[in-house]
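First comes the structure, then the notes that go with it.
Removed: one protein chain of the complex. Kept in place: all other protein chains.
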Amino acid sequence: MANNKYKIGTIGSHSALQILRGAKDEGFETVVFCKKNMTPVYKSFGVADEIIEIKDYSEVFEQCSDNIIMIPHGSFIEHIEKLKEMKGLYYGNKEILDWESDRNQERKWLSNAGIKLPKIFQNASEIDRPVIVKFHGAQGGKGYFLARDEQDFKTKIADHPDKKYQLQEYIIGVPMYIHYFYSVIHEELEVLGFDKRYESNVDSIGRISARDQMALKSVDPSYVVVGNIPLVIRESLLGNVFDMGHKVIKESRKITKNGLFGPFCLEGVLTPEQEFYIFEISARIVAGTNPYISGSPYSYVKYKEEMSTGRRIAREIKQAIEKDRLSEIIN
Amino acid sequence: MANNKYKIGTIGSHSALQILRGAKDEGFETVVFCKKNMTPVYKSFGVADEIIEIKDYSEVFEQCSDNIIMIPHGSFIEHIEKLKEMKGLYYGNKEILDWESDRNQERKWLSNAGIKLPKIFQNASEIDRPVIVKFHGAQGGKGYFLARDEQDFKTKIADHPDKKYQLQEYIIGVPMYIHYFYSVIHEELEVLGFDKRYESNVDSIGRISARDQMALKSVDPSYVVVGNIPLVIRESLLGNVFDMGHKVIKESRKITKNGLFGPFCLEGVLTPEQEFYIFEISARIVAGTNPYISGSPYSYVKYKEEMSTGRRIAREIKQAIEKDRLSEIIN
Partner (left out) sequence: MANNKYKIGTIGSHSALQILRGAKDEGFETVVFCKKNMTPVYKSFGVADEIIEIKDYSEVFEQCSDNIIMIPHGSFIEHIEKLKEMKGLYYGNKEILDWESDRNQERKWLSNAGIKLPKIFQNASEIDRPVIVKFHGAQGGKGYFLARDEQDFKTKIADHPDKKYQLQEYIIGVPMYIHYFYSVIHEELEVLGFDKRYESNVDSIGRISARDQMALKSVDPSYVVVGNIPLVIRESLLGNVFDMGHKVIKESRKITKNGLFGPFCLEGVLTPEQEFYIFEISARIVAGTNPYISGSPYSYVKYKEEMSTGRRIAREIKQAIEKDRLSEIIN
C-alpha cells in the first residue's frame, strides 16, 4: 500500500477528529498532538493511533518528523512564525500564510480577485454608514460592537482605550460560510458544503424580547464561535459560488508560486439581493466542516460515500503518493 | 432493466442536484437543462449524464422529448402557462397547478381540508391584530413588512405606491416546513422530513441588539430564501402532521380528477400552543429537502438507506414502470 510510509498528524483541537477519521478512512495511520485535558477526547473517539501530549501547541513544530504529514487548521495559525519554519511535512502552501494572516494583504488578494468586500474606513471621520468595530488580536470576536455613525463610534470606543481596531461596513445579511476544496491532482474546484457559525452570545440575544433588551443594561453582543450549524444554500447561487472560488484560486497564482490548493473557506454574508459580501478567507480546513464528518449533502452528490473535508484531504494525499506527486502538495 | 427506456430530467436550479442524484441512485440516465453560469455546477457534481444549456427556463418546455420524464420544482412555476401546455412527460398532476398558483384557490383548498390558516383581511379597515403585508409577484419576500394596526399600515404602505398586496394575520410562532410524499403505487402517505428556511436578512436581524436596531435607521426585514436548515419536530406532533397531510390529499381529490400525489410541502409556523398555522402549500418537491440529499432522520427510520425526496420520486417512477402504471403519475 502506497501510503504506509506516511502517517497523517495534526494538533488535537479545531477539526482534528474529522482529519483523523478521514485519514483512517483512507488507510493512513494517525498521530495527534494535544494538551493533557484533551487526551480523554482523542482516547474516547479512537481515531488517533498515537496521542502525543504537549504543553503548548508551538511544541508541535519541533516534534514533526519526516514521515508525518501535518494537516494545518485554525489552531496552527496562532503560531504562524513557528509554522513557517517548521521542519516536517506540511500539507498546503506556506506562501499563502502571509497573505491570509495580514488583513491588508488578504483584502488585496480578494478584491483583486473581483470578490465583493465590505468597505473599510481608515478614519472615524469617514464613517458614512453603520460599521462593526473589530479589535485586533486573539480575542475571537469578544467586544466587537456596532456604531451607526462617527459620534456613536466615539462614544463607544471610549470604553476600549488603547485597543487597535478595524472599522468595517456592517452589511445586514445572513452569515454563510462556503467550504471549497481545490484538487491539485484532478485540477478541479469542488464545493463540499456550507455552514453558519454558532456565536456566543450574539446568536442568543434575539431570544430576548426588544423590550427586555432595552430594560436590561448588559445586552452587548459578542461574536465568539462556540459551534457550527449545518445548512444548504439556494441552488441557483451555486453558479456564483463556483465562480468566486475560481477567481480566488486564479488570483492566488499571481501572488504566490503554487497558488492556493486543498481546503479553503470564504466567510461572508448573503444579502436580500442575493449578493455575497466576503469578509475573510481561511486558506485551510475550517471548523464549519465539522457538521459533515460523515459527509455533507453536497459531497454525497459528488462522491456517494461519507466524504468529509478531512477525508478529502487524505484522499488527495493518498492519490498524490500513488502518482508520485506528493511534493506538489507538501511544503 | 425496465427503466432504461426513460431518462429523468429537470431544470438546473432549486433541487436539481437532489433530483439527479436520486435518479441515478435508482438507475436512470439523467438530463439537466441549465443556464450557462450553472454548467460548471452540474459538471462538477457529475450527476447529469447530459447538460443542455438554455437561455431561459421557458425553453425547456419546447425541448422536452417523449423519453424524458421531467420532474418539476420551484423554478418551473415561474412559467406556469408554458408548463401546462408542455408536450413531454411531466411527473405530477397538472390540474393541481391552478389551485396552487392562485392564492384564493389555494386557501379554499386548504381551509376546506380543515387546515388552520392565518386570517386574511380584505380591507385595511378590518385590521384588528398585527399583520404581515405581502406583495404579489416574484420579488420573493423582499419588502414585506409588519403593521400593528390600520394606522401603522397606512403609514408604511405609502412607501410602496401602486403595489398589489395581501394583508395576512401575523402569527408569532417558529417557522416549520413539512416534507410529505404521497405514493400512488403504494397508496400511502409518507413524512420525509422538516426544515426551516434561511431567510435574508430576517434571520440575521436578531443578531443586532435592540438598542442598535433602534439606533440604525435601516433595519427593515426582508424574507428572501437563501438556504435551508435541517431540523426535527417534537415527535408527539407527528400525529397531527400525518392527519394534515391526509386531509390535504383527500380534499385534492374533490377539486381535481386524480388528486395530489408525489412530493408536497405544508409551509407554516408552530405556535407555543403547538398548533400549526399553514400559509402555503407547494405541490411538488421543495428546496427545504436539500439538507437531506443523503437521507433525513425520518427517511432513515423508514428506509434504512439514503432516501432523499428526489430519490423517492425516482423510485416511484421506477416501480410505476415495472408495474406498467406510469400513466397514473405522468401528465
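For reference, chains read A and B in written order, and residue numbers begin at 1 within each chain.
Keep in mind that, in the parts below, a contact is a pair of C-beta atoms (placed from the backbone, for glycine too) under 8 Å apart; a residue touches a chain by one contact, two chains touch by 3 or more.
All figures in this text were calculated on a predicted structure; none of them were measured in a lab.
J.: Consider the whole complex, including the chain that is not shown, and state which of B:E190, B:E251 or B:E316 touches that chain.
T.: The single option touching the absent chain is B:E190.
J.: Touch as defined at the start, partner being the missing chain; which of A:I52, A:I80, A:I157 or A:A210 qualifies?
T.: A:A210
J.: In terms of residues, what is the contact footprint of the unshown chain on subunit A?
T.: The list for subunit A reads 13-18, 20-21, 25, 35, 37-38, 40-41, 44-47, 75, 141-142, 198-201, 203-219, 222, 224-230, 287, 290-294, 306.
J.: Mind listing the subunit B residues that contact the chain we can't see here?
T.: Touching the missing chain: residues 130, 146, 148, 152, 172-176, 188-191, 194, 196, 202-203, 205-208, 210, 213-214, 219-221, 229-240, 242-243, 246, 269-274, 295, 297-298, 300-302, 304.
What we mean here is this: only the chains that are shown with their structure count from here on.
J.: Taking each chain's centre as the mean position of its Cα atoms, how many Å separate subunit A from subunit B?
T.: So the centre of subunit A lies 33 Å away from the centre of subunit B.
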